[in-house]
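Heads up, one of the protein chains got dropped from this complex, but the rest are sitting where they should.
Should a chain be cited, it is by its letter among A and B, assigned in written order, with residues numbered from 1 in that chain.
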Amino acid sequence: MKITRTGGIAALALVGALALTSCAANETPSGDGSSAPESTLSGTFNGAGASSQGAAQDAWVAAFQTANPKVTINYEQTGSGAGRETFIAGGSDWAGSDSALSDDELAKTFGSCAADSKAIDIPTYISPIAVIFNVEGVKELNLDAATLAKIFKGEITTWNDPAIAALNKGTTFPDTAITAVHRSDDSGTTKNFADYLNQVAPEVWDQKPADAFPYQTGEGAQGTSGVVNAVTNGSGTIGYADASKAGSLGTAKIKVGDEFVAYSPEAAAAVVAESPLVEGRAANDLAFKLDRKTTDPSHYPLVLVSYSIVCTEYADAAKGEFVKAYIGYITSAEGQKVAAESAGAAPLSADLAKKVADAIASIK
Amino acid sequence: MTTDTATAPRVLPNAFTTGKLPKWMPWPILAVSLAVALGGFGLLAGATGDGFNWIAGIILGVVLFVVANWVIARLVEGARQAADRLITSLVTGAFVLALIPLVWLTITVVANGLPTFLNGTFLNSSMRNVVGEGGGALHAIVGTLIITGFAALISIPVGLMTAIYLVEYGTGRLARGITFFVDVMTGIPSIVAGLATYALFALLFGDGVRMGFAGSVALSILMIPVVVRSSEEILKLVPNELREASYALGVPKWRTILKVVLPTSIAGITTGVMLSISRVIGETAPLLIVAGFTASMNYNPFTERMMSLPVFVYTQYVSPGTDAEFYIQRAWAGALTLILIVALLNAIARLVSHFFSPKLGR
Partner (left out) sequence: MTAVTARITAKKRLGDRLFSGGALAAGALILVVLAGVAIFLVAQSIPAFLIDPSEIKGSPSSFWAYVGPLVFGTIWAAALALLIAVPIALGISLFISHYAPRRLAQGLGYTIDLLAAVPSVVFGLWGAGVLAPSIQPFYAWLVDNLGWFPLFAPPVSGTGRTILTVAIVLAVMILPIITALCREVFLQTPKLHEEAALALGATRWEMIKMAVLPFGRPGIISAVMLGLGRALGETMAVAMVLSPAAVISFVLTGPQNPTTIPANIALNYPEAHGSYVNVLIATGLILFVITFAVNSLARWAVARRKEFSGAN
């Protein structure tokens, strides 16, 4: 049969290609012990979950693997929900998630954890969410929660609306239609954005915050990249995205108290540090109930917290040791600095970092 | 007798060329139409002060040409010839129209991908321990070749044998059923194929399983119907006279299929097979679910996560770091690599089919 000969030749070419490229230039073969540091960790470990912390995870993994050359870490950006499900089913060693475990999920049996032990949430990645816009001739934009909510709800439809003008004295707005771009996929970013509007302007934003955008208005785009792309390429557009991806787009200042506050990592971290924990959780569970109604102008309440979900006690001791080392690294001052540089994250405040370190120390 | 110059031999009309437009006739018509349309829009632009709308000019020019060509042909050559010319214009027009997005897309990919593709590290490095600039897609290239290779090893024999069964052996309800269900199979969305494969492998190997081979199985679900459908159509077109001639010489049926039917249709089958590989080699969704994601090399399709080029492109695009441009550049370079791999496979397959197909007059 001729076609199998085609296959044979293709297979030959494939084998040839493999032989030629026996190993990637940047990967030292393991077993070459000449420069191996004292690290005793080895093996392949897998995490899965939120794509919001994907860029930070890339940087953390790279740094951790450099320090521990025998370790291979894979972080799959499957999304928070899928990440939690995979972790609960025992398919991964830890999960990244934009929301903490729900009570229903805590009632389940965790596949990777030792019998009768549960999982805890540890905040590892804090990032401000920026309101990005692209309007011809407009460089700066001040908004309060009610106006922002009305724009995204479709109640304010043109840029020269009096409500916007009232907040921006001295700026002239064009008579163009507003295209409000929201996430078309379910995401923690949408949930946090909606949570802010719902807490601060509940009379306008009357829907319970959820991963999905609640109203049938505006335009949808997939993922942070999609929203940034749509806002950049459109005109009269406004959207919300992880602040590190805003690029050269204009970002709006948010009214906090009596002032308009631009996003900054410090202001974002401050909100998390002063928010209460979710009640009724295990001792070291650090799930936050973010308080976005702050009136302190040194706070930026439009913030996303992404957690690492880990077992309190692992069935496999080697995995426990790895998770302890890895999560310990990413929440350390050094790890947070790496995330700030490579993904624009807000470092954990000193106070919070200590609580996190205590929680990690308890992992077995 | 004086010769009468008035009755000089009359030039006989050439029966083959009368009432026909010369072959080069469409070209001046095209030129005039374009000139009229562009000139018109130029005047309009001058009159209104707006920008010169050359796209609309060209579109109008082409429409003018099609109409003018038809009218002239209708007047000189008659209705049948005019219809022929009209269709020729339309067919050529469809071709040019389709080339626009295809060329546009190709240029976008090449222009964005080539610099990174040629930067030296892209083809010999993985993404392990790489943040920001540098790094490469070797792990993804190897992964794609292995996963697609296994998918092809499963799909081509199964698909081709099924097509042979349907055309040469199958009769009655079973064959009709298979044909029908193969059609249904073409409609399985790739993400469902991934989910179903994951369910199967989770049953066999436990939850959270990821392996390259599972990716191959998921791709096979998508690939088999394309192989069957295209091969079946091509096998059906092999003239029965050839089969009957072979039987008449006492050749058994299976040898007839191997030596007569398959070689006759080898070019078409190769096209179909390459089409099926092209169809699945760029699949992202199922591989994301069953083959997973890794930044490191993995040559073993039966353990652990394995990267592939589409997943590479997708993750580079979806979660860029702070230096987003390097990630986007890598994404385009990954797409370019994928196209080049298919080009290479296509070239090999063409050579093979050219070598084996019987020499016909075509």
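As a working rule, contacts are C-beta pairs under 8 Å (C-beta built on N, C-alpha and C of every residue); 3 or more make two chains touch, one makes a residue touch a chain.
Nothing here was measured: the structure is a model prediction, and the numbers come from that model.
Trainee: Who does the absent chain touch among those shown?
Mentor: A, B
Trainee: Of the listed residues B:V167, B:V209, B:M306 or B:A324, which contacts the missing chain in the full complex?
Mentor: B:V167
Trainee: From the list B:L38, B:V182, B:M211 or B:M307, which touches the chain that is not on show?
Mentor: B:V182
Trainee: Where the complex has a chain not shown, which of A:G47, A:G91, A:G226 or A:P301 is the residue touching it?
Mentor: The missing chain is touched by A:G226.
Trainee: What does the interface between subunit B and the hidden chain look like in terms of residue numbers?
Mentor: 80-81, 83-84, 87-88, 90-95, 97-98, 101-102, 104-106, 108-109, 157-162, 164-171, 174-175, 177-193, 195-196, 199-200, 221, 224-226, 228-230, 232-234, 236-240, 243-244, 247, 252-255, 257, 267-268, 271-272, 274-275, 277-279, 281-285, 309-310, 313-314, 317, 331-332, 335, 338-339, 342-343, 346, 350, 361-362
Trainee: Tell me which stretches of subunit A touch the chain missing from the display.
Mentor: Those residues of subunit A that touch the unshown chain are 51, 78-82, 84-85, 104-105, 177, 179, 181, 184-188, 210-212, 214, 216-222, 226, 229-230, 233-237.
Definition applied: only the chains that are shown with their structure count from here on.
Trainee: Between subunit A and subunit B, what is the gap in Å from one C-alpha centre to the other?
Mentor: Chain centroid spacing, subunit A to subunit B, equals 38 Å.
Trainee: If you look only at subunit A, which of its residues touch subunit B in the complex?
Mentor: Residues of subunit A touching subunit B: 1-7, 9-11, 13-14, 17-18, 21, 23-27, 44, 46, 51, 54-55, 58-59, 61-63, 65-66, 72, 74-78, 86, 89-92, 111, 223-225, 244-245, 247, 341-344.
Trainee: In their complex, what parts of subunit B are in touch with subunit A?
Mentor: Residue list for subunit B touching subunit A: 121, 123-126, 128-132, 135-136, 138-139, 141-142, 145-146, 149, 152-153, 156-157, 160, 206-210, 258, 262-263, 266, 269-270, 273, 288-289, 292-297, 299, 304-305, 315, 317-322, 324, 344-345, 348-349, 352-353, 356.
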